[in-house]
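The complex is shown incomplete by one protein chain, all other protein chains being positioned as in the whole.
Our next item is chain A:
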Amino acid sequence: MADQDILTTLKILIIGESGVGKSSLLLRFTDDTFDIEQSATIGVDFKVKTVTVDGNTVKLAIWDTAGQERFRTLTPSYYRGAQGVILVYDVTKRNTFAKLNMWLDELETYSTRTDVIKMLVGNKIDKEKIEVSREDGLKFARRHAMLFIEASAKTRDGVQCAFEELVQKIVQTPGLWEMDHRPQGTFSVTDQRNDQDYCSYCSVL
């Protein structure tokens, strides 16, 4: 394990309708088990994750809206300062795809940055009853200049790639993160062995 500087700290949001699997995406990052019945006790507010992309180690603060989307409009503070947004729909539920415009509007309204990197994730591709084709997802993503990936939190397909691709794009957009550089000294890198393994999931696409 080598010591390595942390390039930057990024705020990533996961947004989308209830039940599209946002929390599962947040959860499915590096492990093997999948808890179908996610415990709904206190619930997770946010996570700090360390990822290494293209040799750059980056700390992510990842927030999902779980539960809050019931109130329709999230507090502006949720959006403040975010460099990346993962917009999730459920490929088996057309209405979650139809609501994407509303989520983009809300993002436009509250985002404090004009160059936020957006990624569209069509989730639950392991299911049989697909209502939103990959082509539809891709078209929507292109129209709104978003990255696009189809994923299954259950099989882990695409999930790691989604985060890595988003981080890669943010890091390649220096204006987005340079100002936020935190003078923190050095940190050690986490399990790079895992990071390597997951690259293979990109081939699903």
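We take it that a contact is a pair of C-beta atoms (placed from the backbone, for glycine too) under 8 Å apart; a residue touches a chain by one contact, two chains touch by 3 or more; residues count from 1.
In this section, contacts and distances are computed from a predicted model.
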- Query: Can you tell which of "UBC core domain-containing protein", "SAMM50 sorting and assembly machinery component", "SUMO-activating enzyme subunit" or "Guanine nucleotide exchange factor MSS4" UniProt lists for the chain that's not drawn?
  - Reply: "Guanine nucleotide exchange factor MSS4"
- Task: With the full complex in mind, choose from A:Lys59, A:Lys127 or A:Lys169 the residue touching the hidden chain.
- Result: A:Lys59
- Of A:Lys47, A:Arg94, A:Lys154 or A:Lys169, the residue that touches the missing chain is A:Lys47
- Message: Considering the whole complex, not just the chains shown, which residues of chain A touch the missing one?
- Response: 1, 6, 9, 27, 29-33, 35, 39, 42-50, 59, 61, 182, 184, 187-191
